[in-house]
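One structure coming up, written as structure tokens, with questions to follow.
Shown here is a partial selection of chains from the complex, left in place.
Order as written gives the chain letters A and B; numbering starts at 1 within each chain.
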Amino acid sequence: MKKRVAIIGATGIAGQQFLAALPEHPDFEVAALAASSRSAGKNYLDALREPSGAIGWWCDEELNETYAQMPVVDAEDFDAASVDIVFSAVESDAAKTLEPRYAQTTPVVSTASAFRYEDDVPILIPGVNNAHAALLQKQQTARGWRGFVTPIPNCTTTGLAMTLKPLHDRFGVRGVVMTSMQAMSGAGRRGGVLGLDAVENVIPFIPGEEEKVQRETQKILGALGDSGIEAAQFPVSATCTRVGVLDGHTEAVFVATKEACSVEDAAQAMREFDGGLSGLPSAPDPLIFLHEDPFRPQPRRDRDRNNGMTTVVGRLREEGALGAHGVKYVLVSHNTKMGAARGALLVAELLMRDGFIR
Amino acid sequence: MKKRVAIIGATGIAGQQFLAALPEHPDFEVAALAASSRSAGKNYLDALREPSGAIGWWCDEELNETYAQMPVVDAEDFDAASVDIVFSAVESDAAKTLEPRYAQTTPVVSTASAFRYEDDVPILIPGVNNAHAALLQKQQTARGWRGFVTPIPNCTTTGLAMTLKPLHDRFGVRGVVMTSMQAMSGAGRRGGVLGLDAVENVIPFIPGEEEKVQRETQKILGALGDSGIEAAQFPVSATCTRVGVLDGHTEAVFVATKEACSVEDAAQAMREFDGGLSGLPSAPDPLIFLHEDPFRPQPRRDRDRNNGMTTVVGRLREEGALGAHGVKYVLVSHNTKMGAARGALLVAELLMRDGFIR
């Protein structure tokens, strides 16, 4: 029996990415599509039609024909009890009011940031902090919900936390400096990056992004104790920039470690990294791929490895400017796949396997 | 009386940039153009003609008509004694044999890396290490030359050293982490970056670049003593990447300082930075411009400030991951103007003022 899932914010670019990933999913079937009142009452394809005549479907994958004909309901009126899982891809403001409502009856896996920093809310990256899922039970108890809200992190955090995890486990991270070169798809389409700004240029500021990366990385790599998650104590310093790339965030990472950590040690730690996801349909193998070509990873050429679920690392070198020991490297992580919709599916798969979603 | 100058490697992209900058120069007149034997014997415009019919003049500025009609001589045969200053824009291999030959009679200001790491050779950035010019006298004595060879740094070093200088003077730099997003023009045209690699992509590796930046920054910010330049002792760790930008290197810089250094302190140090270049024709005012717009500097919009001679800084923030004190920021520096031909002109102007070129 497949789980019946709903996509909230289905017409937006994040919602579309769920619909691009779901047609062949072995465990989930799309039971409902919800969006704002503007789209409600239309079928999905009609809801995508723009006044100009354009059809606003923006994924590389073709729109599934069954979904195209499904009715879109108003997210305000949607009865979450009618489905087994809610995938929420709405803006943060809408998430604040909608997600708690749905969570009264139903697990909500969300790409929105609205609840990420609440004490009883984990930010799950499958493979990195699976154990944090236990916090969801506290959340249910504390809030009196039968469901819960579990957000995934900001898409820039995902690759960083993923690659720090094996280093932190073996050598202890002492400090991190990171500069990102982020793709335009991270900004979406409404209010998205203009061609006039992106072409032949770098935009050195993404409002709010650096704070998210710093805070979320520390929380994700923190330890779950009786009193909740104790954030990791090492500093994370980030400069987040936007470049004229469509998909795939590139990050130049400099890590100081507590223990001595040669390049070979670090490579081995990353290669052997096993997030305990074996058998989950969306889990990539490996989670981290170490590229031997010194000119890789490149976002355009490496973002799609294993359906965009593998983080690709290259240029692993010794690092000495931050502390006595450490390494530096470059990573590419697909911001709209592992970093968004497909990553959220993987969270749901993990929670099913571990009994948090039944 | 204007100084008579020769451009060696005049047909290459670096040589062209000299010719783009010189027509209105108050102190220099172009007396000779030299290039490889392939071009020798033609006039300059004909030497630029390609087999396809294209005219290989690549600067935004129109080619000066007088230069267009000048004969090109073979760099191997060029008599440097016939001019007052040689500007060398040849590849490093050619520089190794040509520049010492010219230096027997004539000062050579070079964009090539061939001599940068010799003990009796300064790497001058006007405004940053003017005093290092004194080393040229040692060089003349030691080598028995009437002229000398003085290279400018790698174009990625220029903006970094320029912005570190006021911080180092006031607060003492303890360590530097830098990620560059470099323009394609840095790679030139022969063997240059392909559109197939640059478009919608980031290339995370530029062979040899990081080592140059680290070594040159330490030498430039070092102290000249009796036994030569003692390199600065702080570590510099760099990841150099290429992005699809035409001109202008962007660098995300993280600096740890010895003394406490608030954002306001650092801003003041940069704003007040005076390199002692007042009156030199190519010297920009200011050397460092601090942008108040949080979305700046951007390479396309900020590279040309003051003819591409000013380093533009923005996003100045506190930095704590590398040490107790510090700041981080983003800079844009024009790699083919301040970082190449126009920067070399400025070196020559400084050396004239200070009596090293007469």
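To be clear about the criterion, a contact is a pair of C-beta atoms (placed from the backbone, for glycine too) under 8 Å apart; a residue touches a chain by one contact, two chains touch by 3 or more.
Since this is a predicted model, take the numbers as computed values, not measurements.
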*Give the total number of copies in the whole complex, keeping in mind that only 2 of the identical chains are shown in place.*
4
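Note that only the chains that are shown with their structure count from here on.
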*Mean-CA-position distance for chain B and chain A (Å)*: 42
_Show me the residue ranges of chain A that touch chain B in the complex, using the header's touch definition._
175-177, 179, 181, 197, 200-205, 207, 235-237, 239, 241, 243-246, 250, 252, 254, 294-301, 314-315, 319-322, 328, 330
